[in-house]
Each structure stands twice: as C-alpha cells, then as structure tokens.
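Everything below concerns the one structure shown next.
A single protein chain has been removed from this complex, and every other one stays in its place.
Chain naming follows the written order as A, B and C, and within any one chain the residues start at number 1.
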Amino acid sequence: MALKAIALNATLNRTDASASSTERMLGLVLEALEQYGVSHEIVRLADFNIMPGVTSDEGEGDDWPAIRKKLLAADILVLGTPIWLGQPSSVAKRALERMDAFLEEIDDKGRMVSYGKVGVVCVVGNEDGAHHVSAEIYQALNDVGFTIPASAVAYWVGEAMGSTNFRDLKTVPEAVAQNVVLAINAVHLASLLRKSAYPGVTSNA
Amino acid sequence: MALKAIALNATLNRTDASASSTERMLGLVLEALEQYGVSHEIVRLADFNIMPGVTSDEGEGDDWPAIRKKLLAADILVLGTPIWLGQPSSVAKRALERMDAFLEEIDDKGRMVSYGKVGVVCVVGNEDGAHHVSAEIYQALNDVGFTIPASAVAYWVGEAMGSTNFRDLKTVPEAVAQNVVLAINAVHLASLLRKSAYPGVTSNA
Amino acid sequence: MALKAIALNATLNRTDASASSTERMLGLVLEALEQYGVSHEIVRLADFNIMPGVTSDEGEGDDWPAIRKKLLAADILVLGTPIWLGQPSSVAKRALERMDAFLEEIDDKGRMVSYGKVGVVCVVGNEDGAHHVSAEIYQALNDVGFTIPASAVAYWVGEAMGSTNFRDLKTVPEAVAQNVVLAINAVHLASLLRKSAYPGVTSNA
Partner (left out) sequence: MALKAIALNATLNRTDASASSTERMLGLVLEALEQYGVSHEIVRLADFNIMPGVTSDEGEGDDWPAIRKKLLAADILVLGTPIWLGQPSSVAKRALERMDAFLEEIDDKGRMVSYGKVGVVCVVGNEDGAHHVSAEIYQALNDVGFTIPASAVAYWVGEAMGSTNFRDLKTVPEAVAQNVVLAINAVHLASLLRKSAYPGVTSNA
C-alpha cells in the first residue's frame, strides 16, 4: 500500500485571505514525495478552529480531532511554517501543543501513537530564522514520537532584513530545488519503519 | 507619576477553566513591583480573541487593539508563559506576533512606539524549558523595541520529567522568592528611561 | 556484524580533573545499547586538542581526525553534554562545528559520509535547559546528515535553580531509567539503515 503524507500549513492567513509562501514550499516537497508514489493532502491550519490545550479533544467546536485523525493515518508529516520574529508561527505552536497529548497515548510496549511516523519541516520567511525554526520543530516532534530523517528541512529566506516573499519569486532558487529532492530520505525511512515497526519495550512492572 | 506595569498571562486556559501556575508567578512579581509603587494589571490572554496576524488591528472581532492600548500605556511589560514541550505557549507567540507591527510604528527619529518600555519574563512549567523560553521572549521583545533589565526572568520548573504544578506548591521556594525581588531592576530601568528617553536618530534622508 | 556506538562526552572537565555527570548518563545509555549487542566506546572530548574550525583536519596538533575516524566507523552517535546557562557546552559546539565539514563530504548520489548514522543525545545539568540543548543538537546533527530516532534524548536536571549534580544522586531516578531504555529505538533504526541505506539522488547535471 502506498505511503501517505499529510502537510500542515501553519501560515497565519486563511485560504480566503491570501496566497501563502509556506504553501508554495509545501507544494514543492509534496510534488517530490509524489514522484515516489506518496499520496498527500495539505491542511491549512488557519482555516480551522484549533482550540488551545494539550489534549486530543478540547470539546465542542474543536477542529483538532479531525486533523489528528488524518495525521495518524499518514506515514509522513510535513510541518510547514512561516517565520515571524525568527521563530515558528503561533499556529505551528498550537498544533504541536495538541500533539503533546501523544506523550500519554501509548500502547503496552510504551510506544506513542505517533511512533513509526516520519516528520519533516518546511520553513519560509522574508529573512532569517529557518535553522532555529527547524530546531524547535525537530525537538517538539521528536519528543512526541516522530522520527527525523537525514536532512529533514526544506527552507528559503531572503538576505538579512529583506522583504521578498517566497511566493513572489519568479523561479524556485536552484538551492531550494536541490534541497527538496531530499524528500526521498523521508520516503525511504517511512517505508522502512512501516515494514519494521519500533519494537518498544515490555514494561518491567 | 507612578510607573505602570501590564502583565500578560499566556496560559492556554481561560480564567473560568482553571487556576493558572503562570498567574501565581505573575502575582509574585507584581507584588514585588507594587512595593516600589508600580500600579499593575493582569490580562489573561486566553480570555480574549486575539486574531492571528502581524498588524495592530486584524479587524472585526479582534481583541488585540484594546490590549495593545493598555500595553502602550504601561512602562513595564511582564510576559508570563507556561512551558509546553520546552517552549513558550502558542498564546505567548500569538501576542508577540501582534507586536511585530511595532517594527513599522516608528516616529521621525526611528523609535518604535515600544521604545523606552522595559520587558521582563515569568516562566513556569512542570519541568525543564525556562531558559530557552526566556531566550526566545527576550529576543522577540528586544526586536520589537523593548529594553531588558539585568536578571529579567522569574521562573520555576520541577525536576526532569516531573509533574508538579507551581500553583500547587504549598510554599514559594526560597530561590523563587529571591528571584522575584529582582523586579527592582525593572523598576529602576523603567524609571530612568521615563525620565530620559532614547534619543533616536535623525534620518539621513 | 554488531552495531557500534561512539559516545562523545562534551563535559568541560578533563578525565584527570573530575568525575562527570554527563559520563554517568552516557554510561546508562551505553549499558542499554549493550543489551542489544551494540559495542561502544566513550571519548571525553576535553582530553583532546580539538582545534577550532569547520574542516575535517585543521593541521598539526589537531586531534579531531582520529575522533572523526571513530565516529565514521560507528552506526550510532551518542552526544552527551552538560548544560551551562541553559545551553550546550562549548566543547559540544566545537565537535559539531567540525562535523560541518560533512556538508561537503558527499558521494555521487549527494549522500554525506554521515548518512545512515543515527544520532541520540544525553543532557545533564543542575537545572533547566535539556529540551533546548536537545533541540540545538538535533538540528545540528540533522543538518550534517544524522537520522534522529523517536524519543532520542536521555536527560536529567534538578528543580529550578538547583545545585545537585547528577553524578551525586544515590540512585538513578525512575523517570531516567524509563527514558534510557528508549535506546532501543536507536538500535532498531541503525539496524534498518545499515541493511537498507538511503538511496540518495542522481545528480541532474
């Protein structure tokens, strides 16, 4: 059965409000994944009501449970975020907080529901911040059970204090194009982990 | 005229939902500020609809403009946040994103509306993350014009992988009590900057 | 053939100067790895002259080439560091800088010499900082080609502003003991990647 990827777009803008630089980068990565037979879907988080909290269901009106379901059905999570003040967006942080619940959602061998899933990152900004954003997201995703393949980030930022948007670049920079092909690492790793799951540990209780 | 402080509580929970460990720490710092004659107010951000964006007014239904007004009337900002996954809360990030607008709100000497204001930080968590949270908040606040006094964070976290809440501690740990008195640094600095504002620079245009 | 692990201890102290809390944590992880048949070795970086730079050999007197050779012969890297000021040690940063050279050391399919190796992290400190330290090390290791298994950090820190050393704890806290068994994830992943290497991409030149 084909691998599935879910992309979460953590731009601050709703789909009806504006085009998204983050969406452009996600599109490049998903296109690369598709070449290896991976099916995919993008969820623009700002279109939904993701309530603040650290549980998997915050009750009436919470759109997270439906997104979580898609996430758990996927083999690869592509988390895309813009940079604001050199840091991930509040929308990205909101989604990660909701995954905090995975820490308690474990089977009898101590494996979280997210175990075996591979996490990669897309980051775009007018300027500076991609490395730090990937650091924070790697750590948060890893804490909640994801595995991070080699060279797991695709990013673009302009020169210091620049104001160009990635969505407005006429062509995709060559460095980004070479970066995006590394999606093959996610495919390889997700494929291995699907065939051979983390064994977990039997509780010593 | 007395100095004013505004405290923003970035807990994920609304006031009607639960007590807040962050609020307890904010209370200690505000009490210390009060001893130096500083008047103060706490705004629990989760009680309001702070819309995603990077402008000072995101339109109908946006509660940020009213909070921003209080913030600009204050001399000292105390930003309090819980730790989730070792990082600041999405609610804290949301407020900081809205302050991104200050970068464009400058006078004819290049001074942002926030210049001369002093920013300090409160952080609480079950465990680990306070230093990083303060690093991110210092940088974001500094980027948007705030000045950071010596020893500008009051924090508490438990031992690694602990689960005790600060709000449930019977007594305030001695180390925290000693930490909180450093609020005097914020008072001293805010007082100096009110009397003698940053001069700014005349544009060379 | 058995998997090999190399542990780099980035304490600031030489072996002849003092016992190392980091070494204690590394010992626990290596013991766990050994139960799965992984052979191992610890290198205390402070005992060597690792010259500043970003190449694989900084010339006469540089001890990095010999350490690099061991690292490249291993399947699993365990990078252990103390926390100072909430951040990784300068000794850890020095080793990571030297791995920056891997970015240029690629084969004809774009794979760095480090591809297929698994990186995990040990962090200890008197207090606060483990999450951030792991974030920075995950990102640096991932940038230079390492794969990060689920739940890849073993850490201990005391309560906020505490001064207890991990090496002086009479018993290993239960939470740490449960944490350490997750070394099985590194073994599983390194084993998969040894049998089935990242395929890389053929240059489109």
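As a convention for this text, contacts are C-beta pairs under 8 Å (C-beta built on N, C-alpha and C of every residue); 3 or more make two chains touch, one makes a residue touch a chain.
Note that the structure is predicted; figures quoted are calculated from it, not measured.
Touch with the chain omitted from the figure is made, among C:Leu77, C:Leu96, C:Val176 or C:Ala190, by C:Leu96. Only one of B:Gly53, B:Gly129 or B:Gly145 touches the chain withheld from this view, namely B:Gly145.
In the complete complex, the hidden chain is touched by one of A:Ala46, A:Val78 or A:Ala130, namely A:Ala130.
Those residues of chain C that touch the chain absent from the view are 12-13, 46, 52-54, 84-91, 93-94, 96-97, 100, 136, 139-140, 143-144. Interface with the hidden chain, as seen from chain A, comprises residues 85-87, 127-132, 135, 155-162, 173, 175-176, 179. Residues of chain B that touch the chain left out of the display are 110, 112, 114-116, 131-132, 134-136, 138-139, 142-143, 145-153, 178, 181-182, 184-185, 188-189, 192-193, 196, 198-201.
In this section, only the chains that are shown with their structure count from here on.
Averaged Cα coordinates give chain A a centre that lies 25 Å from the centre of chain C.
Inter-chain spacing, taken between the CA centroids of chain B and chain C, is 36 Å. Annotation for chain B: residues 85-87 touch two or more other chains.
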